[in-house]
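In what follows, a single structure is set out as structure tokens and then discussed.
One chain of protein is taken out of this complex; the other chains stay put.
Let's look at chain A:
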């Protein structure tokens, strides 16, 4: 049954990725194109030859974007279902649908919102090639630290829920998460490589689209995985139930 649940998680992630792709295609691609136009204009002014296209813009914006979204969705769908499988029946008494929605919201905060607050998504034309190692390390490090802060707050919160009740215990746990993240993020290096003449609206619209794409992805995973998992868990409960009746 664990295997079936995890497969369903990946399927939910792939379905969600198709919707996220549509969103990104409509709202993200225009901003990507504007940023590339800005970059090319600057290169031209500096007398640099235009970059050779290994993969055409058309492919990047369609099959490339879709492939990236599907791989990302399948990956996070699998991770999401793993967490769900451990949490179900152990954390609170949530129905599969409620647990799925709650976990998806939490995963969005931990894996996307918190890392993005420190290291927001950037369009092409932003970012110095020389700092790619530093930027990769800090970005993935931030995701890992966000996950660690979430686990620490959750572990601290569990006994508090028993002592203070579900509402107050959860609130203390959330406050602890925010405090940990604030401390971690003020200690991590700042990276600001946005060219001063990049139009602010392009940057803002791009980041809106990037965040919107993630909201579409996680909302879809959270809403469609719940009923899928519920059916599997019900079947399993039914089988165990009838086996016990026979005994």
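The rule is short, and it goes like this: contacts are C-beta pairs under 8 Å (C-beta built on N, C-alpha and C of every residue); 3 or more make two chains touch, one makes a residue touch a chain; residues count from 1.
Definition applied: contacts and distances are computed from a predicted model.
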| item | value |
| --- | --- |
| Omitted chain (choose from "histidine kinase", "Cytochrome aa3 subunit 2", "Cobalt transporter" or "Peptide/nickel transport system permease protein") - UniProt protein name | "Cobalt transporter" |
| On chain A, residues whose C-beta touches the chain left out of the figure | 1-3, 5-6, 9-10, 24, 28-29, 32, 54-55, 59-61, 63-69, 71-72, 74-76, 78-79, 81-82, 85-86, 88-90, 93-96, 99, 112, 115-116, 119-124, 127-129, 132-133, 135-137, 139-140, 206, 209-210, 213-214, 230, 233-234, 237-238, 240-241 |
